[in-house]
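Note that this complex is displayed minus one protein chain, with the remaining chains in position.
Moving on to subunit A:
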Amino acid sequence: MSALLEVDSISVSFDGFRAINNLSFNIGEAELRAVIGPNGAGKTTFMDIVTGKTRPDKGDVKFGTPSKSLLKMNEAQIAREGVGRKFQRPTVFEDQTVAENLTMALKAGRNPFAVLGWRPSKASVARVADLAAEVGLAAQVARKAGELSHGQKQWLEIGMLLAQEPRLLLVDEPAAGMTLAEREQTTALLVRLAETRAVVVVEHDMDFVRRLNCKVTVLHQGSVLAEGSLDHVTRNPDVIEVYLGR
């Protein structure tokens, strides 16, 4: 299986601190992957590099078929290539309605003139309604996002990611601040999403990762410590030493 995202021995330092050290990482077309690791292991920096927020000092990041280097693109271009990112804290546009938030995220022309000429169509309105229903916000479409609860904002953001139709979804701690029921819903959604696209989940919560039931990559000090099923990596003595043993 050819890889959708190929991260090839990247390194990055901040003021002499090596946040990422010779990290290589691959993920296939329709794969669910969990990335775990202690604080400071470089999980967020890794996401920053893939989405263009941080430039690596060396190494390469290739994406798509035929594969293109992401290093020369800015955040917006990478997003248009098909990389979606879910932030840890829900970031939705609170001054705008749920429908407006979703409409903005819909896959469509992104340059200012295309947006200026964009008019809602039957299809786009139906798509927004479907997305809202899918993330359980059907009754809230006309409400301002700022009035939603924390969990609902998380869902709205996931809905926006779906609207973008990304080929690779990077999800940063999706379960943070969610109730048990919401977590179960989220797990089911992520597993379903991974049937049609690649999903990388960064998570602290072991139970959540176990429920995802997928391949796990353990990061430590900016490089891959172990990779495999959760049972496999939790038996690895190095992993127990740096992460689980404490």
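List of remarks:
Keep in mind that, in the parts below, a residue touches a chain if its C-beta (ideal position, glycine included) is under 8 Å from a C-beta of that chain, and two chains touch if they have at least 3 such contacts; residues count from 1.
To be clear about the criterion, contacts and distances are computed from a predicted model.
Per its UniProt entry, the chain excluded from the display bears the name "Urea ABC transporter permease subunit UrtC", taken from "Rod shape-determining protein MreD", "DNA helicase", "Membrane dipeptidase" or "Urea ABC transporter permease subunit UrtC". Within the whole complex, the absent chain has one touching residue among A:I49, A:M160, A:M178 or A:V199, and that is A:M160. The chain omitted from view is touched by exactly one of A:R55, A:R110, A:R192 or A:R235, namely A:R110. Check A:R80, A:R127 or A:H204 against the missing chain and you find that the one touching it is A:R80. By the touch definition given at the top, subunit A reaches the unshown chain through residues 51, 74-77, 79-80, 84-85, 87, 91, 93-96, 100, 103-105, 110-113, 115-116, 118-122, 125, 144, 146, 160, 164.
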